[in-house]
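A single protein chain has been omitted; all remaining protein chains appear in their positions.
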Amino acid sequence: MERIDGRRHDELRKVKIHRNYIMHAEGSVLIEVGNTKVICTATIEDKVPIWLKGQGVGWISAEYAMLPRATPQRNIRESSKGKVSGRTQEIQRLVGRSLRAVVDLGSLGEKTIWLDCDVIQADGGTRTASITGSFVALADAMNKVLPGEKPLPLYDFLAATSVGIYDGTKLLDLCYAEDSRVSVDMNLVTTGAGKIVEVQGTAEGNPFSWDECLDLMELAQKGIGELVAIQREALGPIAGRIGGLTRAKTRPGHDE
Amino acid sequence: MERIDGRRHDELRKVKIHRNYIMHAEGSVLIEVGNTKVICTATIEDKVPIWLKGQGVGWISAEYAMLPRATPQRNIRESSKGKVSGRTQEIQRLVGRSLRAVVDLGSLGEKTIWLDCDVIQADGGTRTASITGSFVALADAMNKVLPGEKPLPLYDFLAATSVGIYDGTKLLDLCYAEDSRVSVDMNLVTTGAGKIVEVQGTAEGNPFSWDECLDLMELAQKGIGELVAIQREALGPIAGRIGGLTRAKTRPGHDE
Amino acid sequence: MERIDGRRHDELRKVKIHRNYIMHAEGSVLIEVGNTKVICTATIEDKVPIWLKGQGVGWISAEYAMLPRATPQRNIRESSKGKVSGRTQEIQRLVGRSLRAVVDLGSLGEKTIWLDCDVIQADGGTRTASITGSFVALADAMNKVLPGEKPLPLYDFLAATSVGIYDGTKLLDLCYAEDSRVSVDMNLVTTGAGKIVEVQGTAEGNPFSWDECLDLMELAQKGIGELVAIQREALGPIAGRIGGLTRAKTRPGHDE
Amino acid sequence: MERIDGRRHDELRKVKIHRNYIMHAEGSVLIEVGNTKVICTATIEDKVPIWLKGQGVGWISAEYAMLPRATPQRNIRESSKGKVSGRTQEIQRLVGRSLRAVVDLGSLGEKTIWLDCDVIQADGGTRTASITGSFVALADAMNKVLPGEKPLPLYDFLAATSVGIYDGTKLLDLCYAEDSRVSVDMNLVTTGAGKIVEVQGTAEGNPFSWDECLDLMELAQKGIGELVAIQREALGPIAGRIGGLTRAKTRPGHDE
Amino acid sequence: MERIDGRRHDELRKVKIHRNYIMHAEGSVLIEVGNTKVICTATIEDKVPIWLKGQGVGWISAEYAMLPRATPQRNIRESSKGKVSGRTQEIQRLVGRSLRAVVDLGSLGEKTIWLDCDVIQADGGTRTASITGSFVALADAMNKVLPGEKPLPLYDFLAATSVGIYDGTKLLDLCYAEDSRVSVDMNLVTTGAGKIVEVQGTAEGNPFSWDECLDLMELAQKGIGELVAIQREALGPIAGRIGGLTRAKTRPGHDE
Partner (left out) sequence: MERIDGRRHDELRKVKIHRNYIMHAEGSVLIEVGNTKVICTATIEDKVPIWLKGQGVGWISAEYAMLPRATPQRNIRESSKGKVSGRTQEIQRLVGRSLRAVVDLGSLGEKTIWLDCDVIQADGGTRTASITGSFVALADAMNKVLPGEKPLPLYDFLAATSVGIYDGTKLLDLCYAEDSRVSVDMNLVTTGAGKIVEVQGTAEGNPFSWDECLDLMELAQKGIGELVAIQREALGPIAGRIGGLTRAKTRPGHDE
């Protein structure tokens, strides 16, 4: 089967990561995954959410939005609507939760790092591009406030991609035209070492089998491996400061 | 390892399904999964969302809320806060999406069926209990407006449960005390035939391996099999009207 | 005149009070008044509203809501609408104000007791059932935090009912079908000793005479006497701890 | 007992009604009751609320607000807070409901008359002054669109006042200093003929007896009689067009 | 060209300033500019906005609103809409900013003075009338809290008016009928000495030339001179306490 943009079924779109994209932010990248473009900035704030106060640990929080014409039809600003949609909140929670899984929150101290993901052009996979880009902005921000050679409080790399089934074929890194036609849609987030941080598979169309599930996960993992290589190259010497810590013990989750 | 409430690692909590619980609703159940209690009602409305109008197909929409003292600490009403939280919206979207996967929307005609899931007592697993209970309320409502013997527009049964890893042990159907301690938390929704409708696995603590992922999915599937048996028994003769349709063709999903 | 459900004009509907209905709450009841069913929970919080701080007295606050299918037509959640309706706020204020009239706020200390009234099935009289049920939940919560034999800080019992005029006949305890047809609608809240805490009589239809007003109040008082007897029986030994305090002096009201 | 402002216990404050106060409105008055000053305007709109459409009858709707410095302490605008308080909504509902009780909605046709009550200076009794003033603005607006000699669609006059018990003495027409000290507070709305449209008696302090309730109602009725005389004089020849219709039949109420 | 109300092209409408209009406010005026009537109150509050705390200087803040029937068509309350319109916010910011330009914030101490401008009848020029009236209310409030003979912390008088071009003629002090027909609309705020505090000229219709711009500014300045004379007369002896301070040094602005 020929894909819309001529890719092989297991081929990522072209990925570019521009670092230091916004002058004011501690870390910032423009990530392009095909025609999907997201500005990810990392801001370090000297306080934590109220419920974490006094525990000596930090927090990672993410926000996500789209410019009105990131999409083929103009989408109405959430500030005009006066509320943040369910879809936006779901993505924000996913991005924050994923990044927290590779951060040593204890060694951050009582700081919050905000990751802002603003989609300036959307063509499918905006949430996974946000995760992949935010990781780089986060590493840059940490490098800025913790200069030197010692390991950054990042246990490992982190990247994400989407996979789906279209007419029986499993496809890697769906563009929008594909995404709106697949019968199964899965997002996978893993570490550089290939451990799973988040898996979300959805059949709004036909339910899928175990075998399909496993095949999709493998395909995604292949793509994430390539994304991590691109992150590594983009970060240059900073890449060497990632992954130098060992996790002390099991940390429990927070959310039902 | 002994579980908090003495269950085996692969044992569900006691499940009760009371049908026809609210006199006004077309379908309604009180589902109890251990100490978690959710009222699920199904309402049939003679219109569809604007974006579906004129296409001759129906829609399934879900809403979810908790009473203030469903939880150990009183939680503030979302009506008082003036907005619905991200967690609530995520659950609502999950419940609606899951049920749509087993409904023949085309044969519903231009109707919306609302599933309202109101948690009156929470002890972990409220979102999965909402799915399992809503399915029964939905079947009851369909049976009410489509009396007779012909197949209901339900392709199959649908149920959900949660699994997690605690101190290396995989546990089925987490109660709240367990849920807040596991390092991996997974929710699975499948059909009666065991096909996957939704899988969501999250490591806010340590990332997990492929093998752990597969073990958890198998454990969840075992539990869902038992839940479907309980649904079947609760529905009595109506159960015979479920699963009689064949899916005509692949339906695409809607949401990025 | 025969009533819709066969009752005499001065006959209450069947009333049931289930105590300890929700495991997490300090006090909780499910009250059923005919087909009207309300879950009332009492929560004790260790602080008072800002404007009361530092005065050494407590506060009673009430909230009220309906499940979407408590009513024949599905009602849209106030959390979805993003605001609490005028009707809801009026009821919340009435419930809180009424209960405060029998509580010795001074001996509570700087605590707020929240009464949450959630209607799970509505058939008229939900606000009066909320008051009657909340009183029992309140007594239970006080008994829990003040065990022993000494008088609870409750000056007297408190209950409420509605009365109305239909085709010239005065009716006690209106069900919904009656409520929507009466020309005069009155709610009365009194203490166990029969003193008036709140009287609200409304003629959205024809204005009514003094004699009608007095007859209605007498009829309501008869019903409240019976409700107090039911509360007393439901509370068992705790009933003996109510009414043992004498009011020290006139307390002024707060609100214009 | 001497009252704060030297009045007898059964004496109204000085009342002034300025008609045609705002050039744009169909009817408008500035009513002064002692130091309480309210601008009441009546606006006729050529449509009815959605739920009344197509029934050929009209509607009366009221809104109420205070200027920030109507009160001794500046009160924050409800527009800045982004929501209308429970107190405001309760008053708006009371004013609208009371006026509807003397209007022949059927002969209005499908029109809404909006009564806007804006308190520019508050010294107690703002809700009752709003009712008394709005009645005059309403009559003026009806006279404007229905010129001539025929009866206006007003069954009778309508006015309101407050009464309370202070240190055992029953007081008519409470100013703010009195209102904040009484142990019982009652508002009464009656027609010119003395029929009751609304009675609301509240004991946030000590519950009150039947005899006290009756004495207060009588005292309020005396005051309302005087207020109607003032309305009659203010309206001049228009007064003769009020009360000329007979009610056709019992109208049911709308609200639980 | 004859103006709608018979004025010469360079003639102000009749202006009346009633001081001490609201009993509770520290300063209050009803200003009438032709048929435009605005109640302006000044409230002194013992705190400053958070971002000014601890700097030892004060602040001036303004709010603006219209009664629903201030306008020919009833306008919906912003409290009902749940948000303050852009137009309202723009006016509020203009009024506050203008008044701050003549106040010695340093000598106020950490106090905020709130100017509330409530339009009870609108006929064009409500924002400029609000500025002219608020200045008088502000002087009155300062005089009240700083009695004596010493200069008030007001560097100079401040007033405002509007000008426009209609069919080639420049008009002073536009009433609503004129305002809605002019092709250029300009508001000017100056001090008593004629220095410019704010100039806003807008061509929603045809752009205008430099010469037109200058002519309009001159015409406005003539009108403001007359308004200041009216303020001076209204304030009587207090006028002598204005303008006695010299500005110490250039103060920077705050807002982009």
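Letters A, B, C, D and E mark the chains in the order given here, with residues in each chain numbered from 1 onward.
Definition applied: a contact is a pair of C-beta atoms (placed from the backbone, for glycine too) under 8 Å apart; a residue touches a chain by one contact, two chains touch by 3 or more.
Note that the structure is predicted; figures quoted are calculated from it, not measured.
Considering the entire complex, the omitted chain makes contact with A, E. Contact with the omitted chain, checked across E:Ser28, E:Thr190 or E:Gln231, is made by E:Thr190. Here the missing chain is touched by one residue of E:His24, E:Arg127 or E:Arg241, and it is E:Arg127. When the full complex is taken into account, the listed residue touching the unshown chain is A:Val84, out of A:Val84, A:Leu154 or A:Leu171.
Along chain A, the points of touch with the absent chain fall at residues 22-25, 28, 35, 39, 41, 43, 45, 63, 65, 67-72, 74, 77-84, 88, 114, 116, 118, 120-122. Residue positions on chain E in contact with the hidden chain: 83-87, 89-90, 92-93, 97, 100-102, 124, 126-127, 156, 167, 176, 179-183, 185, 190-191, 195-210, 213-214, 217, 247, 250-256, in rising order.
Here is the rule we go by: only the chains that are shown with their structure count from here on.
The minimum number of touch steps linking chain B to chain C comes to 1. The chains that touch chain B as well as chain E do not exist here; no chain meets both. In terms of Cα centroid distance from the overall Cα mean, chain C ranks first. Averaged C-alpha coordinates give centres for chain C and chain E that are 52 Å from one another.
For the pair chain A and chain B, the distance between mean C-alpha positions equals 28 Å. The residues of chain B that reach two or more other chains are 82-84, listed in rising order.
Shown here, the protein chains touch in a chain-like sequence that does not close on itself. Per the contact rule defined earlier, chains pair up in contact as A-B, B-C, C-D, D-E.
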